[in-house]
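All protein chains but one are shown in place.
Our next item is chain A:
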Amino acid sequence: MVPLPPRPTRPLRKAPRGSNAHFLSRSPRRERRLEELLDAEALPLSEGAEMSEQSKDGCDPNFALEASSSEVHSSPEVPGGPPLPAPEAATLAEPESPPLGPTDAPLASPPPPAPMEEGDPKALQQAAEEDRAHQAPSAAQPGPAPPAPAQLVQKAHELMWYVLVKDQKRMIIWFPDMVKDVIGSYKKWCRSILRRTSLILARVFGLHLRLTSLHTMEFSLVKALEPEELDRVALSNRMPMTGLLLMILSLIYVKGRGARESAVWNVLRILGLRPWKKHSTFGDVRKLITEEFVQQNYLKYQRVPHVEPPEYEFFWGSRASREITKMQIMEFLARVFKKDPQAWPSRYREALEEARALREADPTAHCPRSSVSED
């Protein structure tokens, strides 16, 4: 077993200058420091002993998380500059190494504070400052004994399943939820737990648990394997949902701007869907597209300004922009209308540009496979 590299020692936190920033403010320097930390730590995957070593790390007062809701440890990564009294959220940065490489993705996560959920910035700032005063003495104490490695392993497995199910249901994976629902009293060791979970997901499922937004502490499961997921669409029960969504997204895309709700319903009418009718597969279609898809960040549903009586329009949601490429939309259109994608020349050009940009951004990825295999 490879011994862990020596942990970098961290200076004890001094009170930050000017603790007025909102506790959720981002800090690029902090993120960069985290990245360095992640790169520095290799992660051999092995059983028990590894876990307990890491749990020792977890107990390190610099990274440890007290269960008490009023205490908040600051993270040493917080630079003096941008004032950030509250500790940072856990970060699992995208591993640099190829996802399936045997040398595992370096992952670490300074545990975020549970009180983030409570969300009162002021209280947190105060707590953080009080806590900093405690830091010096607490550094001397070892903290509570780490749980048996087997328990941490079990927690990691639970977390793995939790993340997989959330992703399957297209729900947001929110860090505070993870702590509340799964990690619970093992908050102190959530770093190790998260690390192990990410490893398992990468090794066994080929999925990366990535912190997509430090600000909102959202994770998502990114497929390390490409090509992307119209193949998931091809097989069964999600097809209708995805088809419906793709239809709306295509409409928006082709229009080049927001699609008015009336226009969307004109299209859906062709499929036999009406806002007032319950559909056997989709149920309440209107609720689906104006609420559920919006909640999942696939669509945005906004009021058109300055229009009376009020009208609404749809835009692509952030998640759609992340998960679905323009080329996929073109292929979808081509399939549905049985035309060549180049029948929409300007849109096709845009899609090509985007594809080129994506390739350049990530030269290791292959070109996304066009359509799904025929069945």
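Please note the rule applied: contacts are C-beta pairs under 8 Å (C-beta built on N, C-alpha and C of every residue); 3 or more make two chains touch, one makes a residue touch a chain; residues count from 1.
Criterion: contacts and distances are computed from a predicted model.
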Name per UniProt, for the chain absent here [options: "FERM domain-containing protein", "Sorting nexin", "Large ribosomal subunit protein uL24m" or "Non-structural maintenance of chromosomes element 1 homolog"]: "Non-structural maintenance of chromosomes element 1 homolog"
Residue touching the undisplayed chain, where the options are A:Gln168, A:Thr216 or A:Asn266: A:Gln168
Chain not shown: contacting residue from A:Leu152, A:Ile200 or A:Leu299: A:Ile200
For chain A, the residues touching the chain missing from this view: 2, 44-47, 100, 102-104, 154, 157-158, 160-161, 164-169, 171, 200, 203-207, 223, 225, 227, 231-232, 234-238, 283, 369, 372-373, 375
